[in-house]
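Report on the structure given below.
The complex is shown incomplete by one protein chain, all other protein chains being positioned as in the whole.
The first chain written gets the first letter, and so on, giving A and B; residue counts start at 1 in each chain.
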Amino acid sequence: MIYAILAGGFVITAVIGLPIGIGLALTGLAILQFAVGGATDLAVNAMWDVFNNFTLSAVPLFIIMGEILLASGVSSRLYNAMSPFFGRIPGKLLHTNIAVCALFGAVSGASTSTAAAVGSVAFPELLKRGYDPKIVVGTLAAGGTLGLLIPPSLSLLIYGATMQVSIGQLFLAGIIPGILFALGMMALIVLLTLTKRGLTPDAPDAGPGLGGALLGLLRIWPIGILVFSVLGTIYLGIATPTEAAGLGVVASIGLGFLWGDLTVRGLLKALRDSVEVFVSISMVILGAVVLAQAISIVGLPFELMTWIKTLGLSPTMLLAVVAIFYLVLGCFFDGISLMLMTLPIVFPVMTSVGYDPVWLGVVITVLIEVGMLTPPVGMNLYILTGVSGNRVSLIEAAAAAAPFWVLLLLGVAVLAAVPQLALMLPQAFY
Amino acid sequence: AENNWKMHVVWVPAREEAQAFTRIAELASENSGGTLAIQVFPGGALGIKDADMLRILPRGTVIQAAGLYPGYLTRDKPEYSFTMPPGVASEPESLKAALPELTKIYGATYEEVGITLLGFVGHPVQKTYIMCKEPVRTLEDLKSKKVRVWEQFQVDTFAKLGISAQIIGQNELYVAMQTGVVDCAVYTVGSALSISLNEVAPYASYLFPYVLHPLNMIVSTSAFEALPEEARTALEEAAATVQEETFDAYLSGKADDVAEEKYKAAGGTVLEPFSAEDREAFTAAAREVWKAASEAGSETAQSNYENLSKIVK
C-alpha cells in the first residue's frame, strides 16, 4: 500500500508538473491517511517542529546576503578580481565554486547554508560571464556538500552526540577526506570542461598579468570586512553560524551602500526577490518533511535495517548494502532526519562487524551528502534550482550533479580501502 | 502476538534511559503470555517529537506507548516549566518523596487527553556540574563567565546571582564551547561525555542535585484498555519493577562515580564541589525564582507549587 502511494504520488507529480513540495506533501498525507489510520495531523506537527528550528533560518539569510551583494555590484567586483587567476585553467571560475564552498564549509556546519550562501553570489555572476548554467548549478550543489564534511559539521555533531563518539575526533577525521573531495571535484571540473565544449566561456580572459591581478585583489579589500563578519565571527566565538548569517546580511548592506552601488530601491527588491525564492524552496522542504514523517512513522527505515541485520553479511557486503540503503532512502529524506532515523540501528550493526566508529561517521556523512544531490528529495538541488530562479530545472540540476555524486561514491570506496585517510589525523592527536 | 505495540523513546539505545524503557517493553512482552509485543523505537526513529506527545499518543493507532520526560511538554503544559524546576532541591531523595504528588499532577494532564501513566523511571545520574574551559568552583568566578544552561528557569536563577546565562541547544553546545560563545555549561558528567564535552570543557565542579521531572512510562488509554487482562497486568508490573530498579540506582549515586572516573580517564579534572555556602545560595535563588514564577502562573501552577515546595527539600 505504502509503495503504491509512493509510486502514484511521484508519477502524478512528474506527469502533471505539480509543484514538487506539494506533490511530496500530498504523497505523505496520503500515506498518513490511508496507511497510518488518518494520522494526517502528524504532518503539521512535523512541519511546525522543523520550521521553528533556529538553525534553518540561516538559509534564507544567506540567500538574502547573496542577493544584496549582487544588487550592489559587490559580487561582480569580487569575481572580476578573481577571474584573472583562473583564466588559463580549464574550468576557469568554476573552480572558485568548489574553493569558496570548501572555505565556507570550514565555518558553516550545514550543506544547505553553504549551497545557499555561495550559490546566490556565484550563480548570477558566472551566468553573466557566459558559463553554462547547468554546470554552474552542478558544481555549486556538489561544492555545498563540503559544508557537511569539513568541520564544523552538523551531521558529525549529531552523529557524535547520539552515538557517543568523540566529536573532536570526528571533526579531525573529516578534514583530509573533505580536502581530497574538494580537489577531486576540481579535477572533475577540468575533466568535464575538457571533454565537453561550451561549458565555460570560450574567449580566453585577457590576463592583466600576475602583478595586475594581485593589484586587483588589493582593490577589493572591503570585501574582507564581509568575510570577517561571516567567517571571522564564528572562529572568534562571537557568533553561531545562524548569527553569522545575520551579521553577513547587515555587513553586505553596509558594504553595498558605502562601497558598492546599492540603493534603497535595490535593497528592497533584493529582499523581496530572495524571500520569494526562499518561500518556494520552503514549500519543497515542507513536502519533504511531511513525506519523511509519513515514512518514518510506519517504521520503514528502521525495519528495513533490522532486516538487513539478520542477513549475516560479510563486512564488505554489509558496507555495500548500507551504502545502497542510504542511497535509496537518500532519495526521499533530507540528510539529518535520515541520520536520526537510521543510526540507532546502523551504528551497532556496523561497529559490531569491526568498522571504526569515527570512520563510520565520515562515511555516513558522505553517503548523506550523496542524498543531498539525488532527486526527488535533494536539498542542495532545491536550493540551487531556487537560486537559479527555475532557470535550471530540478532534473537538469540533478543531471549536472550526477558526475559529482559518482565521485562521492567512489570516495566511499576509497575510504573503505584506505581507512587511514579518515583516521590518520584523529589517531595523531588522540 | 495479538497486540503489536509501538513505543516511542527519544533517547538513543546507548543511553540508560532508553535501556530502562526497553526493559519495560521486554518484561511486559515476556510476561503477557504471548498476548502483547512491544517494539521500541529508540532515538526518535519514528520521527515524532516528545513535545507533540499529548497530541499523538492518545488515539492509540499511531503509537501505543512512550517513555517521556514531562519537561518536554512545556509548550502544551506551560506550568511544567516550574513543576519540578532544576536547582530547587538540595537532596536527591526529594525526587522519590515527590512521586505521589507528581502522580497526581501528571495524572490530571494525562487523563484529560486519554493517556495512562503506568510508572516512573529514575534519572541515571543525580549530580549536576558546572563544566568549564578553566577551573571554576565558586559563584564569584562564574560572574565573569558566559554560562550555557538548558532552560529559561536557569537563566533566571543565574540572573538572581548576577551571572549571565543563555540557552544553547545540545547540538550547538560543543562548537559554542570550542569557539568561546560560552565558557561554562550546566551539565551532568555522564551526558557531557556523550557529546564529547570533556574535550572542550575539561573542568567539572558539582553544584546541585539532578532533581527534575522523573521520566514517565505512558500508554494510550484506549489501546491499554483494549488489551486482555493478562497483558495489562504484565505491563503494570513491568513498569513497577523498572521504577524500583531505576530509583534505587539513582539514589545510590553509583553512576555518577562511574561517570566521573570516565571523565577523568578522558582527560577531565573533577574539582572540589562548589562550597556549601555557594550551593545554598544557588538553591535559595532557584527557590525564589520557583516561587515567583509559580505565583505568576495559573491556579494549577500555584497549587502545584504549594504542594511540591513542602516536599522538595
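Heads up, the rule we're going with is that contacts are C-beta pairs under 8 Å (C-beta built on N, C-alpha and C of every residue); 3 or more make two chains touch, one makes a residue touch a chain.
As a convention for this text, contacts and distances are computed from a predicted model.
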Given the options "Tryptophan synthase alpha chain", "Aldehyde oxidoreductase iron-sulfur-binding subunit PaoA", "TRAP transporter small permease protein" or "Glutamyl-tRNA(Gln) amidotransferase subunit A", which would UniProt use as the protein name of the unshown chain? "TRAP transporter small permease protein"
Sole touch to the unshown chain from A:31, A:135 or A:283: residue A:283
Hidden-chain contact residue, picked from the options A:370, A:394, A:412 or A:425: A:394
Considering the complete complex, identify which of A:15, A:311 or A:428 is in touch with the unshown chain. A:15
Missing-chain contacts on chain A, rising order, are 12-22, 25-26, 29, 40-41, 43-45, 48, 51-54, 56-57, 60-61, 64, 67, 123-124, 127, 233, 238-239, 242-243, 245-247, 249-250, 268-269, 271-284, 286, 382, 385-391, 393-395
What residues on chain B make contact with the chain left out of this view? 51, 54-55, 72, 74-78, 81, 146, 151-152, 155, 164, 166-167
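The rule we apply is simple: only the chains that are shown with their structure count from here on.
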Between chain A and chain B, the Cα-mean centres are separated in Å by 35
Which of the residues in chain A end up touching chain B in this complex? 36-39, 41-42, 45-46, 49, 54-55, 109, 152, 154, 157-158, 160-168, 234-240, 292-293, 296-297, 299, 301-302, 337, 340-345, 348
Which residues, counting only chain B, touch chain A once they are in their complex? 6, 12-14, 39, 41-49, 51-52, 55-56, 59, 61-62, 169-172, 174-176, 179-181, 193-196, 199-200
